[in-house]
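What follows is a structure written as structure tokens; I'll ask about it next.
Note that one protein chain of the assembly has been removed; the remaining protein chains are unaltered in position.
And then chain A:
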Amino acid sequence: MLNFSILTKYFDLYFQGFLTTIEVSIIGLICSFILGVIVAVMRIAPLRILNWIGTCFVEFIRNIPLILIVFFFYYGLSNYINLSGFAAGTIGLTIYTAAFIAEAVRAGIQSVDKGQMEAARSSGLTYIQAMKHIVLPQAIKIVIPPIGNQFINLVKNSSILGLVAGMELMYFADYVHEKTWISFDTYIFAALFYLVLTIPLSFFVNRSEKRLARSY
């Protein structure tokens, strides 16, 4: 039987961490989505220098561990700028997730029929307008499932902040563990808090996938 006294005694800490995890996730979600879409468009825009920058970003970031990116912002930059654990972690997480979202969005954009871009461009819309009004809205529908999965990964990956004093759920779980030394129960409770976030998110992703499939 789980030792619920840990949960009741340290609920405030768990809950504070939980709120910070939500905060990191929401900031990371919005920023990595915007950054991801920008990088995706760069990768396919009709301008070679942009393609090159986009590709470098994606390949570089995707192929190094998340913890290295976070440590770079936390320790690596400490001689120049002093970022809090929260800031360094959120920036690292955003950049890391953006690389994966960029790939998903790029695949989505490329699966939209070329005739859509041609029709929009031949009516006098600029490349950006055609992307914004015609191609991206259709691509988003295709990339909802993979992006949803990236968001769920983002919530879980936010636990990396625990290693740079980011004051989120994992950080406080470690703290409670050090106080109590009841490892199993302490981390089970932390896992439950993550599930409270990820299960509804996963449900929401499935639902919006179905709803979008019916939308036109």
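Definition applied: a residue touches a chain if its C-beta (ideal position, glycine included) is under 8 Å from a C-beta of that chain, and two chains touch if they have at least 3 such contacts; residues count from 1.
Quick note on the criterion: contacts and distances are computed from a predicted model.
Name of the non-displayed chain as stated in its UniProt record, restricted to "Glutamine ABC transporter ATP-binding protein", "Multisubunit sodium/proton antiporter MrpC subunit", "Menaquinol:cytochrome c reductase cytochrome c subunit" or "Succinyl-CoA--3-ketoacid-CoA transferase": "Glutamine ABC transporter ATP-binding protein". Across A:Asn82, A:Thr126, A:Ser183 or A:Asn206, the residue that sits in touch with the chain not pictured is A:Thr126.
Contact with the undisplayed chain is limited, among A:Gln116, A:Asn149 or A:Thr180, to A:Gln116.
What chain A contributes to its contact with the hidden chain is residues 113, 115-116, 118-126, 129, 133-134, 137-138, 141, 215-216.
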